[in-house]
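A protein chain is absent from this complex, but the other protein chains hold their places.
Now for subunit A:
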Amino acid sequence: MKAWLPSLLRLLLVVLLVAFVTNPGWFQPLLKPLTENGAPAIYNQGSLLTLTFLHLRTVLIATVAATIVAVALAILVTRPAGAEFLPLSRSLVNIGQTFPPVAVLALAVPAVGFGEKPTLIALFLYGLLPIFENALTGLTTLPANVMEAARGAGMTGWQRLLKVELPLSAPIILGGIRLSVVISLATATIGSTVAAKTLGEVIIAGLLSNNLAFVLQGGLIVAALAVLIYDGLSAIERYTARRMGQETA
């Protein structure tokens, strides 16, 4: 009975999420008690479905870009020729993480204008660190005898990277991507302060009009997305790790 319970809960969450963003009207009675003075209980200044889609798109673009840059950087600094850039790239990536996203937004708006762009920049910078650190760990902790065998079999540097090193560190790199995605999902909401179309719009509208129902529905959709995506990526990680006979945490 214990084994199928988590799967059932996940399925239930998916059904609820899809139902809520496609037919929010159904949930009006539930949220009505949270509003005052006859304010609307369901966000009415745009479609929740569209906002969810745009929110996910923003996170996807930022994460893909962060993954490409972070993994490329990790590959570069783990080659003999790039080893001396390791401290430099570490500090660069760390700076990206220490800068609060709000500050990045404030600095980016004068440069690139309002809208999605400053949000993408903030999420990209914020998402680099977990992916870079994990890729670095993955690429530097490969089993020595496997690497020796790859060299001894006559693989070139590229062949070793593509056929052995990246596949072997894939579970760890995926772990970094997972962390980055979850951070970005939450952080993307503040993008709405600079007019990016994300679910943050609902939360901010709720805060401005003192409508708790808005804040709650915006927050819950983001939370549900985060939980489901985190779960899904964990499952892929476990699958790739298990295929290699690695123990999973």
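The rule is simple: a contact is a pair of C-beta atoms (placed from the backbone, for glycine too) under 8 Å apart; a residue touches a chain by one contact, two chains touch by 3 or more; residues count from 1.
By our rule, contacts and distances are computed from a predicted model.
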item: Per UniProt, the name of the complex member that is left out, chosen from "Sulfide dehydrogenase (Flavocytochrome), cytochrome c subunit", "Bifunctional protein PyrR", "Aspartyl/glutamyl-tRNA(Asn/Gln) amidotransferase subunit C" or "ABC transporter"; value: "ABC transporter"
item: Per the touch definition above, residue among A:L88, A:V102 or A:M244 touching the missing chain; value: A:M244
item: From A:T98, A:T156 or A:N210, residue that would touch the chain that is not displayed; value: A:T156
item: Of A:L168, A:V182, A:A196 or A:L225, the one touching the omitted chain in the full complex; value: A:L168
item: Residue among A:L16, A:V64, A:V146 or A:L162 that touches the chain left out of view; value: A:V146
item: Interface with the undisplayed chain - residues on subunit A; value: 143, 145-146, 148-156, 159, 163-164, 167-168, 240, 243-246
